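Only one protein chain is missing; all other protein chains are in place.
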Amino acid sequence: MKESCPRFSKLLERYFDQEVTDEERSLVENHLQGCPSCQEGLKAMEGLRYLMKAPVDEADPKENFYWVWQKIERAIQQEDKLTWKESIKRWIDLTPILRKRVWVPAAAAIVILLLIITPYFYKKTPSSSEPSVVEYVESQTHNVMVYESEKGDVTVIWLLEGPAKEGGSQS
Amino acid sequence: MLAVILVLWGASMASAEVRTRIRIIEASNQGALVDPVLSDVHGQLGSLFNFTSYRLLKEVTLSLAGTRPVDIPVHQGRSVEITLLGEYGNLVELRIRVKRDGAPILNTHVRLSPQRTILIGGPRHGEGTIIFAISTRF
Partner (left out) sequence: MEYDETELISRCQKGDQGAFKEIFDRYHKKVYRVAYGVLRQRENALDIVQEVFIKLFRSIKNFKGESRFSTYLYRMAMNTAIDHIRKTGKPFVSSLDGEEAIEPPEEPEKRPDRIFLYKELEGKVNEALRRIPADQRTAIVLREVEGLSYQEIGEAMGTSVGTVMSRLHYGRRRMQELLKDYVHQETLK
């Protein structure tokens, strides 16, 4: 490391970090004019700052945080699932008019009815935790390989050069 | 009041737009360049393939609704056609066709959750290979 004058070493750092008084700044700037060693020390600090900061400054504007937020939102929504009782309790707490105990059994009845009737709105209701599935894959021109990653977040369908086998494949 | 609740519940569960992101990537062993915009999938690509270089050729984000197919042209006469077939809770079913000069070279039906990415690869592109990275948000 380029060593600045011992006398000015710490002051030079504070000057570089703009943590000096006006008087100290003048002192350092006057000293710098005649001290190559401290000039080199300052350049070395500038060089290190550039190495640390420039790649971050370059990367930062390019990032798309839309997908990051999607993942966070999904995670916190999972965490935020309340029990049935807590949901009713919170609802009652927010609505003074509903504090009357007669509303609790009425709300319970509505929820039960909805749970019974809702499945009839859908033809299929696969579990939300079911991983993606390649339901069907076919190629007349290539062999096909399907791979699912262990983590469960990527599925790969790969077309292999070479004559295709007969028919398609169905999972 | 019960009828109103039922109608509102059904409407809220009905098909919403499915935003689909398709990235067309050239993977090769020419050099060691990883396109900075692919940093979010570089880990996945690196763990699955042995390519040294990944370059983004094209990125398209589109909204799928109904069952109307959407065709996305790629280089050299290739195209990717995506059709939303259905939505089931936390999954969407898509038909994906990769075509070359109009003729299908791959036809697949997949079910995707928002956390999952499909990578379809293999077609040659110059010295490299094309990989289609498809993910959804809904």
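Letters A and B name the chains as they come in the text, with residue numbers starting at 1 for each one.
Convention: a contact is a pair of C-beta atoms (placed from the backbone, for glycine too) under 8 Å apart; a residue touches a chain by one contact, two chains touch by 3 or more.
Small disclaimer: the values here were computed from a predicted structure and weren't measured.
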{"item": "Candidates A:Cys5, A:Leu48, A:Leu113 or A:Met145 - the one touching the absent chain", "value": "A:Leu48"}
{"item": "For subunit B, residues in touch with the removed chain", "value": "31-34, 36, 39-40, 42-43"}
{"item": "Hidden partner interface residues of subunit A, rising order", "value": "1-2, 9-10, 13-14, 17, 19, 43-45, 47-56, 58-60, 63, 65, 68-69, 71-73, 75-77, 79-80"}
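Note that only the chains that are shown with their structure count from here on.
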{"item": "Subunit A contact footprint on subunit B (complex, rising order)", "value": "2, 5-6, 9-10, 13, 36-37, 40, 44, 47-48, 86, 88-91, 93, 98, 104-124, 137"}
{"item": "Subunit B-touching residues of subunit A, taken from the complex the two chains share", "value": "59, 62, 67, 70-71, 74, 110, 113-114, 117-118, 121-122, 124-142, 144, 147, 149, 152-161, 168"}
